[in-house]
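Excluded from the complex is one protein chain; the other protein chains are retained at their positions.
Chain lettering (A, B and C) follows the sequence in which the chains are written, and residue indices restart at 1 in each chain.
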Amino acid sequence: MAGAPGSPGSQGAAPGWTPELLAELDGYAASLANWGRWGTGDQLGTLNLLTPERRVAAAGLVRSGTCVALGRRIGGAPQPDDPLPPVQLMKASGEAAAARGGSHASDWLGLAPHGFAVTHVDAFSHQFLDAAMYNGRAAGMVTTSRGAGAGSVEALAAGIVGRGVLLDLPAAQRRPWLEPGEHVHPADLDAAASELGTEVRPGDILLVRTGRDARAARHGRADPITAGSPGLAADCLPWLRRHDIAVLGSDAASDQMAPGGAPHPMPVHAGALVLLGLPLLDNAWLEDLAAACAAQGRREFLAVICPLRVRRATGSAVNPVAVL
Amino acid sequence: MAGAPGSPGSQGAAPGWTPELLAELDGYAASLANWGRWGTGDQLGTLNLLTPERRVAAAGLVRSGTCVALGRRIGGAPQPDDPLPPVQLMKASGEAAAARGGSHASDWLGLAPHGFAVTHVDAFSHQFLDAAMYNGRAAGMVTTSRGAGAGSVEALAAGIVGRGVLLDLPAAQRRPWLEPGEHVHPADLDAAASELGTEVRPGDILLVRTGRDARAARHGRADPITAGSPGLAADCLPWLRRHDIAVLGSDAASDQMAPGGAPHPMPVHAGALVLLGLPLLDNAWLEDLAAACAAQGRREFLAVICPLRVRRATGSAVNPVAVL
Amino acid sequence: MAGAPGSPGSQGAAPGWTPELLAELDGYAASLANWGRWGTGDQLGTLNLLTPERRVAAAGLVRSGTCVALGRRIGGAPQPDDPLPPVQLMKASGEAAAARGGSHASDWLGLAPHGFAVTHVDAFSHQFLDAAMYNGRAAGMVTTSRGAGAGSVEALAAGIVGRGVLLDLPAAQRRPWLEPGEHVHPADLDAAASELGTEVRPGDILLVRTGRDARAARHGRADPITAGSPGLAADCLPWLRRHDIAVLGSDAASDQMAPGGAPHPMPVHAGALVLLGLPLLDNAWLEDLAAACAAQGRREFLAVICPLRVRRATGSAVNPVAVL
Partner (left out) sequence: MAGAPGSPGSQGAAPGWTPELLAELDGYAASLANWGRWGTGDQLGTLNLLTPERRVAAAGLVRSGTCVALGRRIGGAPQPDDPLPPVQLMKASGEAAAARGGSHASDWLGLAPHGFAVTHVDAFSHQFLDAAMYNGRAAGMVTTSRGAGAGSVEALAAGIVGRGVLLDLPAAQRRPWLEPGEHVHPADLDAAASELGTEVRPGDILLVRTGRDARAARHGRADPITAGSPGLAADCLPWLRRHDIAVLGSDAASDQMAPGGAPHPMPVHAGALVLLGLPLLDNAWLEDLAAACAAQGRREFLAVICPLRVRRATGSAVNPVAVL
């Protein structure tokens, strides 16, 4: 098996980590880590839980044929949560075609997938703990000049297809949204599942709605770095492991972020990506899914996430779909 | 209903179109056009054929749970078919994290989705005929400074989910690949379906394999502009309309391209995108799918294509999946 | 000779132009235009006035050897006058070199030269009047797919070297800065020259300081689109022609912009670039030059502007120097 993960605090922690948080994650390290669970060379992590049988079963969840996109819109003017928006430029335009009898238009897009305004998948090369990524590969394999020499999003390219389940926390708690900076604890997840009449199963693609976008629709978009963001607390990590979640998604950044500015520790990122080998879907657009689920009285569906096959990349912008 | 499409040649044709080709497309214009079929404001085109019922039926095609990615790899050094490869740069690297106790790596990606080396969806704003796009919208709405004011790929973002069917032409014809510049005619499509024991149905996501990548594996990658590419001839357009295909994909560029350099007329692009309102999936990676289909003795499957929700964009890089 | 410029309003004006402003520019068109003055094929415009003799004389202005940079800093976080700052990314970093024994670092820079936060030269392809640029070339030669087929900044690449003269308007008017939206008229220019004890001569590289950056140092940077900007009024165009200015620079955008948001007519851009063939230097950094001129009691110096030789480009970021 792969070597066991070291103590998270052993090498000098990233900014913002308190001794208590480090101790907490340290306590999980031995019990949670999936290192070696699927072989020392494994690059799929919990995607191994998306077995063919579970995919077949997930396809059976399609009943109404309703299809909902889970990616947020890309592009537009700078926003508080998107201070450096994508570069969108045209290579050929329709006005030129109209003027000269040409036949096509095309464009060019440059973007940083890991931004707060981009729905994206985090590959294992995105996150390190004690200079290691999932399954003990060295952080130093992710270089500036050559990119992700291990843990590339390419490894996740085929087949994030499975049972999706939506835990709509505001709906379960009968309020419009969770407040920035609020922690979500395991009891909150269990209560939501119970209240919404669903259950979480091994191999699930779990989507946790905090209502971030409902709040933005009312109060405007905010910078999660300074305004904070609701999200899972570190004590959800054993819960994720116990339920053998395959993918964790959220309409925010998975991790709770306190208001007041950086640095923000990211224990759920560290624990999920590094220890559990569990890919994350950050900043998903869950408003349409929440409405569809409410309308149909269901919380489970076929979920499909298709990261681009980008060589040596730490993640990919995505537009997943849920089919109910 | 929307105005009928004009004569393709009336305004001055794009380079490379012969009078015969223009006359042929002109002959199709009246009979083929789907303008107004789903309302004058429609932006979905043949995606309207992907009905909920058909999605439910397509989900029922998942039997083995095998999942195959249909997007080709993005990135790497310049290639004959990719002379201007994507810009891939890092925003934070693992070697820095290792040196300073940091916790994450991230990257930046700039690319032109419509390149020959990128698997991508063409939105309706990508293609014009007589200065119009699907449903009669003016080409001039696609501007350099503001992008696709109509026909954006955003409109296609939710729900390209349906029955996929692979017409593996080389397999049906018992040869390793089609030669660059070869035309594919309706009889070839029918013969392949028959030979492979499958059928093409309304609302299908039709994937036509030419063996481009099998040839590249033997002879190296080639520039389709100069070396040519196999693809559908214009006379396939009535066939596409008659079968009510929802999406047409190929491992090449859909249109046949003769060797010898530009300009290349693109009658299938023009006819499909503009007249039929039929989105195209260009340059798909079909090698793994062909192998999986052959192994399982099936040619139909659940197909899911998830274009990014890019504002005012003419298309999107994608990594579709087939689930067998 | 080249055809005379048409009436500015004849083809449908750009947004923001009042009938009065159009009439004013129309009145100048016949008398001001330098079209044909240096031949119908000329691409240098008033840079023809930078004769070898004048360059030799300008070199003679170097007395103290003091050298001052006139380009503002590029990069950093978004600012009101720079909402879409340059993309700055590393291709190789020093931390990697330190970790692995490597030897170099390098970077990548993407930017739009014509932004308000970038000191740049406007080439003739940047500006049109009645669909024409300087010397009657068609605006349509500047295409999205191939760039500036005429009027490229390449033509200006060799030799913007001459006598620089600074008209420091706030200094002449004994106030800290001009207010946003203030018009500068010919009398203001003449009074400043007189007050500062200098004169403007044919072939000069004229730099007009409005104090924009002194104001920003006190009140913060502002978006010229909404907050307005001081600058030359259209009635300065005959003055520029009469004095045979070779290059006009400013610490703002040359044209006055009224507060309140776009659209902003740009009569000085149109008149200078199109009619006069006079290249502009926008958003120069003049604070250090103003201080050096004040300290040395001089307003003239050797000025050198070096646009990058970018193929088919409408302008270039620059960092000019003044040598006193």
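Of note:
By definition in this document, a residue touches a chain if its C-beta (ideal position, glycine included) is under 8 Å from a C-beta of that chain, and two chains touch if they have at least 3 such contacts.
Just so it is clear, the structure is predicted and the values come from calculations on it, not from any experiment.
Here is the thing to keep in mind: the chain we left out touches A, B, C in the whole complex.
If you put the hidden chain back, the residue from C:157, C:216, C:258 or C:294 that touches it is C:157.
Considering the whole complex, the residue from C:133, C:167, C:184 or C:248 that touches the absent chain is C:133. When the missing chain is restored to the complex, the residue among B:65, B:85 or B:320 that touches it is B:85. In the complete complex, the hidden chain is touched by one of C:54, C:241 or C:298, namely C:54.
Although one chain is hidden here, its contacts on chain C can still be listed: residues 11-14, 51-56, 59-60, 62-69, 71-76, 86-88, 90-91, 93-98, 100-114, 125-129, 131, 133, 138-144, 147-148, 154, 157-159, 161, 266, 269-270, 288, 302, 304, 306-315, 317-321, 323.
Although one chain is not drawn, its touching partners on chain A can still be listed: residues 87, 89-91, 93, 95-96, 98-100, 108, 110, 144. Against the chain not shown here, chain B presents residues 77-78, 83-85, 87, 90-93, 96, 99-100, 110, 140, 143-145.
Basically, only the chains that are shown with their structure count from here on.
Touching chain A and chain B together: C. Same-residue interface: chain A and chain C share over half of the residue numbers found at their contact. Note: the chain lying farthest from chain A is C, by mean C-alpha position.
Matching CA atoms, the turn from chain B to chain C amounts to 180°, rounded to the nearest 5.
Each chain gets a centre from the mean of its Cα atoms; for chain B and chain C, those two points are 45 Å apart. Chain A and chain C have CA centres that are 47 Å apart. In chain C, the residues that touch at least two other chains are 87, 90-91, 93, 96, 99-100, 110, 144.
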